[in-house]
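Excluded from the complex is one protein chain; the other protein chains are retained at their positions.
Let's look at chain A:
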Amino acid sequence: MSRRGDWVYENNGGTCVAIAGADYCVIAADTRLSVGYSILTRDHSKICELADKCVLASSGFQGDIKALHKNLAARELLYQHQHNKRMSCPAMAQLLSNTLYYKRFFPYYAFNVLGGLDSEGKGCVFTYDAVGSYERTGYSAQGTGSTLIMPVLDNQLKSPSPLLLPARDAVTPLSESEAVDLVKDVFASATERDIYTGDKLEIVVINKAGTKREYIDLRKD
C-alpha cells in the first residue's frame, strides 16, 4: 500500500536499554543513526538528561525525538522556576506520558525508556509505547534491537510479577558493575544480529553521587 504519499515518519534505528538497581540506574543506547540501508552518523546520542536524577533514552524517528526532548526540557525548566526544585523521575514519567498522549492522533514516532532515581533514592525505570502508555518496571529495552535484548534481560534479571502480594521489589539485586557488564554484553550480542544497532554504546549511570558516562566500541559493519 505504498501508493499513499502521506507517510511522514522514518525510522532512524537504534536500541535503548535501562536497568534499575537498589540505589543506581543504568541507561544505555547505541549511537548509530541510519536511514534505509545507509548510515547517517556513527556518533549521535539518543540520551537526554532531563533532570539531575532523570534521564530519557529514545529510539525511533529522530525528528520527533529531538522535538520531544526539547519539549520536555522546556517543561522541566518551567517546573524549576515554579517549584524551586528539579523534577523527580516519577513526575517526569507522568509528564512524558501526558505529552505523548496529547499527540494521540499524530504521534511522536519515539520509543522511550525513562530511567533515574525516585524520591527515596531507589532506581526506577519507566517504559513507554508511542502514545504514552507507561509502566514502572525493573528493566526495559526499546528500539530495533529490543526483541533481541528483552528475553535475555528477562532471564538474567527476572522481575517478579507486579501482581504478586506482598508487593515485591522490581529492582534487581545485581551490583552496579554487574549491571553495566550485562548491558555491554547484551548490546554486543544485539549488534551481531541487528543491522541498525552498532558503532558505539553510550552508558549513563545515575547514583546518589551523581551521573557518570561511559563509551564502548561496538561493531561498525
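Keep this in mind: contacts are C-beta pairs under 8 Å (C-beta built on N, C-alpha and C of every residue); 3 or more make two chains touch, one makes a residue touch a chain; residues count from 1.
One rule holds in what follows: contacts and distances are computed from a predicted model.
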item: Omitted chain (choose from "SERTA domain-containing protein 3-like", "NADH dehydrogenase [ubiquinone] flavoprotein 2, mitochondrial", "proteasome endopeptidase complex" or "Glutathione S-transferase") - UniProt protein name; value: "proteasome endopeptidase complex"
item: Per the touch definition above, residue among A:Arg4, A:His81 or A:Arg193 touching the missing chain; value: A:Arg193
item: Touching the absent chain when the full complex is considered, from A:Asp52, A:Asp169 or A:Asp217; value: A:Asp217
item: Positions on chain A where the hidden chain makes contact; value: 34, 37-39, 144, 155-156, 158, 178, 181-182, 184-185, 187-188, 191-196, 216-221
